[in-house]
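This is the structure I have questions about; it appears just below.
The complex appears here without one of its protein chains, the remainder shown in place.
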Amino acid sequence: MKRFLLVLMLAAGPALVAANQAAPTDLDPVANKRAVELSQQLRCLVCQNQTIADSHAELAVDLKNQINEQIRAGRSDREIIDFMVQRYGDFVLYKPPFKAETVLLWVGPVALLVLGMGAYFLQLRRRRTRIDERPLSEAERLEADRLLGLGKTEDSSK
Amino acid sequence: MWRYLAPLAAFLVLAGFLYVGLGLNPREVPSPLVDKPAPAFELAKLAQPDQTFSRDDMKGKVWMLNVWASWCTACREEHPLLVDIARQGTVPIVGLNYKDKPEAAKQWLAQWGDPYKLSVQDPVGRTGIEYGVYGVPETFVIDKNGVIRFKQIGPITPKVWQEKMLPLIRQLEQA
Partner (left out) sequence: MIPEIGHFALILALLIALLQGVLPIVGAARGIGPWMDLARPAAKAQAMFVTLAFGCLMWSFYVSDFSVQNVASNSNSLLPWYYKLSATWGSHEGSILLWTLMLAWWTSLVAFFSRHLPREMVARVIGTLGLVSAGFILFTLTTSDPFDRLFPAAPEGRDLNPLLQDPGMIFHPPMLYMGYVGFAVPFAFAIAALMGGRLDAAWARWTRPWTTMAWVFLTLGIALGSWWAYYELGWGGWWFWDPVENASFMPWLTGTALVHSLAVTEKRGSFKTWTVLLAIITFSMSLLGTFLVRSGVLTSVHAFATDPERGVFILGFLIFVIGSSLLLFAWRAPKVGLGGKFANVSRESMLLMNNVLLVVAMGAVFLGTMYPLFLDAIAGTKISVGPPYFDAVFAPLMAPLVFLMGVGPLSRWKEAKIPDLATRLRWAAVVAVVTAVLVPVVLGRWSWIVSGGLLLAFWIVASAVVNVREHIRNVRGSLLTRLASQPRAFWGMNLAHLGVAIFIIGVTLVKGYETERDVRMAVGDVVSVGGFTFKFEGVQEVQGPNYVAARGTFDVSKNGRFIEKLYPEKRSYLSNRAMPMTEAAIDSSIIGDIYVSLGEPVGGDAWTVRAYYKPFVTWIWWGCVAMALGGLVALSDRRYRFARRREASAAKAAVTA
């Protein structure tokens, strides 16, 4: 039995493989990989900041087993995810879905960037027109020389 | 001049949200099953394991499904209230004994009282998953057509019972 486990583990390769208490060796490596990837898309509702892949909470283990079961039953990835969402809501998705309610979320950063770029170019244009740079007048030049002549300036704003 | 007010305006909007947020509970995950048919189940009874009980046995009645376990400390908080409801006969309560051992469960009921019409066993939690259970206790209010109308996450408090669940049950009875 030990050798069987060893062979199976080595056969699974150095790629990311996660197993859990429910005898990972039930599934072949390809299906196992599917199971892992699916469980990385779902949030653990008990430890709410982990995926069920990472979490060792009982519910996480139960859900991972559920995924394994459904893979064995021949369900597609889409169907399995839908199964979870139907029962637990969108909250269970680790990556927020792209729906009407989350449009702002996904589009937001892009919109912010566009806004930022727009503001940036506007600023450049505004500076060009607003800032007046003419050469110093005679009086101003004398004043500047005088100040510079004193060595290290104390700030005139004192 | 007005663009300098923009940061302040944005902040005030945010503050509004934060204020509202203080009244919300971010950990609570509402059920997407409300107003959907209660998932079917046929499970062994706790008291008579050789017999089964199914969801359809409650068709035509308004009832509550209460998810509980002997290892759940929070369940003891709501248990007196459930016992009270059962004594008054307001609404039948079916217990879903979730991921528990039958002996421990029976002992728990013997010790703390049995408000349930009956309890069914869900040793692996499979039915729990069907109902989107993620913690214990949870309670579902189900109408005469077998549609879930309300889910309570966590223990039922007297406040929630009086203000939300009881009126809803009364309303469903009328229908």
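Note that the chains are named A and B in the order they appear, and that numbering of residues resets to 1 at the start of each chain.
Operating definition for what follows: a residue touches a chain if its C-beta (ideal position, glycine included) is under 8 Å from a C-beta of that chain, and two chains touch if they have at least 3 such contacts.
Note that the structure is a prediction, hence the values are computed from the model and not measured.
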{"item": "Omitted chain's touching partners, listed by label", "value": "A, B"}
{"item": "Contact with the hidden chain (one of A:30, A:113 or A:144)", "value": "A:113"}
{"item": "Missing-partner contacts on subunit B, residue numbers", "value": "1, 4-5, 7-8, 11-12, 14-15, 17-30"}
{"item": "On subunit A, residues whose C-beta touches the chain left out of the figure", "value": "2, 5-6, 9-10, 14-21, 23-24, 43, 47-49, 51, 54, 56, 89-97, 101-102, 104-106, 108-109, 112-113, 115-117, 119-120, 123-124, 127-128, 130-131, 133, 152, 154-155, 157-158"}
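Operating definition for what follows: only the chains that are shown with their structure count from here on.
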{"item": "Residues of subunit A touching subunit B in the complex", "value": "45-46, 48, 58-59, 62-63, 66, 85-92"}
{"item": "Subunit B residues within the subunit A interface of the complex", "value": "27, 29-33, 99, 124-126, 128-132, 134-135"}
